[in-house]
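Of the protein chains in this complex, all but one are displayed in their positions.
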């Protein structure tokens, strides 16, 4: 599945809604056993959650957006399919989260790209289920450091801490993902699926049982004056950098 | 304690029953403070759970077998003795589990040997307490990869991910285990035992409280037609390979 949402695959409400519908269709299609997620945009896998969905919006709209982010995570992290992230560009925040839901992560070995949950750098906070997903991948201490400082890792640093599983030259990301998929699909589906569920179910159940409280929490945080001000400053900084 | 069950130390019901009785005797013998587990069979530490105990057997017999596997794990993982695995041969599946219950793992540095929980390769599934034991040893992400793909590691790979603690030349495995035991026995028993219990009790309590449900789950899974067919194919493959 190629993500196409120019210019940087920001995760907007529309994008997430369509994405979830597509994943659900593939999940129902019993001939589809694996999913490779990659980007059609140059230099970027997925930029982040779309800040325009959090800035100057009504609480209702913010809540709707957050539910869609949760839905994306729930669908991917619990997918019965083999999921592989072919990370062919930078992958901060929401893009990193999407990668972390996959069974395997292959990243382009380009030192200009980076990956990480850098929310604190923007003055916002990764919620508990972002944190849980990262702890499941790189352990408690690396997650603590990464989230407190909002660290973005270069591909070689990301490999070292276990945030990605494999680095390959940029033009081999997709072919390597395809080869890796073949290896994963050689495992009997039912045994792999039961095993995957055993590893991830406690983390998934936690969000499912706290979903409404998590939305409430996000909305009351993001609509604060001080947070809105942080986002405005960040948007202005982005504008300047582009222009 | 030398495991002697030719040709490959498969963990059969008889073997497990005798093994548990012997461990219990040593546990009661207050002059015995440490246990080194090794194999008398060439090239194999312990092959795996005996597939003949799971193929074509009645549900009652399967349940009895599974209870014996649980008992072996419970006895070893909670042992007051210092337990050291002297892994002088390959150690897949059940053999890997047995190693993981020990306080320390020393493996022969022979690239033809391998170790891992490779159940998914056979179309079966490692239960939650195999998984918990592995997570306690190598962490969540390495366990997820290993169990979903049924990975078998070479000794050097096993050392790298932390599945074993030390590699030595094949003919030094047992002498190194003895030297290591001396080091461990220099620690005051009561302090070491309280500490070991603190580290392992939550994992042990989890199986103890779910023991009957886990047996039910195993029996209903293993007696399925599709699983029995997988086991038959695997047994035929083994026969062909041998000759």
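Chains here go by letter, A and B, matching the order in which they are written, and residues are numbered from 1 within each.
We adopt the following convention: a residue touches a chain if its C-beta (ideal position, glycine included) is under 8 Å from a C-beta of that chain, and two chains touch if they have at least 3 such contacts.
Note that the structure is a prediction, hence the values are computed from the model and not measured.
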item	value
Contact with the hidden chain (one of B:106, B:138 or B:177)	B:138
Residue of A:60, A:148, A:171 or A:225 in touch with the missing chain, whole complex considered	A:148
Touching residue (missing chain; options B:42, B:56 or B:162)	B:162
Interface with the undisplayed chain - residues on chain B	103-104, 135-139, 162, 165, 183-184, 187-188, 190-192, 194-196, 198-200
Where the missing chain touches chain A, by residue	119-126, 128, 131, 139-141, 143-145, 147-150, 226, 230
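One rule holds in what follows: only the chains that are shown with their structure count from here on.
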item	value
Angle (degrees, nearest 5) of the CA superposition of chain A onto chain B	120
For chain A paired with chain B, centre-to-centre distance based on mean C-alpha positions, whole Å	36
